[in-house]
Structure formats: structure tokens, C-alpha cells
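Showing chain A:
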Amino acid sequence: MGLTGWRLVSLIAAALLGGYALANSVGIFLAAFLPASKSDAVLAGNLVSFAVYVAAIIWVGAVRKPLRAWCVLLIPAFILTGLCLAKGVDVLASVGL
Partner candidate 1 sequence: MTVSGLVLTLCLVGVSAMTCLCLAMKRHAFELANTGGALPLSGKRLRCLGWLLIVSMFVFAVIFQGWSFGLVSALACLTLAAMVVIMTVTYYLPWLARLGVVSAILAAILLMVG
Partner candidate 2 sequence: MSQSPLSNKKASASPDGGFRQAMTWLHTWVGLTLGWVLFLIFVTGTAGYFDTEIDRWMQPELPFVEAPLSALETANVVRARLEQEAPQAERWYINLPAGRNQLYPSVFWQGASEEAGASSARGRLTLDSKTGETLTPRDTGGGQTLYQMHWRLHYLGRGYSDWIIGLATLFMMVGLVTGIIIHKKIFVDFFTFRPGKGQRSWLDAHNFFSVFALPFHLMITYSGLLFMGFSLMPLIVASHYGDEGRRQFFAEVFDPPGIVDAANTPAPLVPFTSVIHQAEQRWGQGRVQVVDVHHPQDASARVVLYESIDQTVSTSGERLVFDGVTGDLLHTEPTDASMVKHVRDVFLGLHEGLFAGTALRWLYFLSGVLGTGMVATGLILWTTKRRKTAERKPGRTHRGLVLVEKLNIGTIAGLPAGMATYFWANRLLPVNMAGRGEWEIHILFLTWLAMLLYAALRPRLKAWQELLAATGVLFATLPVLNALTTERHLLHSLKSGDWVFAGFDITVFVIGVGFVFAAYRVRSSRLSDLQKPHKPKSTAVKVSKLQDTTGGAV
């Protein structure tokens, strides 16, 4: 359906990696901002992150435009991560930076 070669690879990567980035950043964001005890908020973030991941993959499958998919997934991921950093959550340490 018109998607071949690198565009297809890029789209799949957007779904799997971009979706993963968004799911994690939503999870970390919820864990930081939910009004609950720390362990509860982290657990809640974990439970919800999978719904985000699944939704992201399906959305990428519907859009079928690699560039657009990457942008729409990564921009909110960066914003949410930025908000967490601003609140003092050590997001970067968790990925070994």
C-alpha cells in the first residue's frame, strides 16, 4: 500500500520505539503528578502506560506517515519529560545519562 523500504521501517520503528517513548513518558509523568503516595503513583503510571503504548501503535498504523508519526509521538513525550525534569524527577538517570 505504497509503504516500502525505509519508510516502512521508519513507520514500524515509530510505532515500537516512538510509542515506547511516549508510553514511558506518560507513565513517568503520571507517577510524578498523580495525587497519591509515591509508590501508588508509580504503580498507576505503570498500569496506564500499556494502554498508551497500544493506542500509540494503533494510531501509527492508522496514520501511515512515518515523519508525522514520529513528530506526534515524540513532541508530547519531550514535553512530558520536560515537565518531570522541571519537577526534579531524575528521568535522565533512569536511562543511564
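Candidate entries met the following condition: all candidates are chains of the complex that A comes from, given by their letters.
Everything below uses one rule, namely that contacts are C-beta pairs under 8 Å (C-beta built on N, C-alpha and C of every residue); 3 or more make two chains touch, one makes a residue touch a chain; residues count from 1.
Because the structure is a prediction, the values reported are computed rather than measured.
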Chain A: touching candidate in this complex (1 or 2): 2
Interface residues, chain A side, partner candidate 2 - complex: 1-3, 23-24, 27-28, 31-32, 36-47, 49-51, 53-54, 57-58, 61-65, 84, 89-91, 93-96
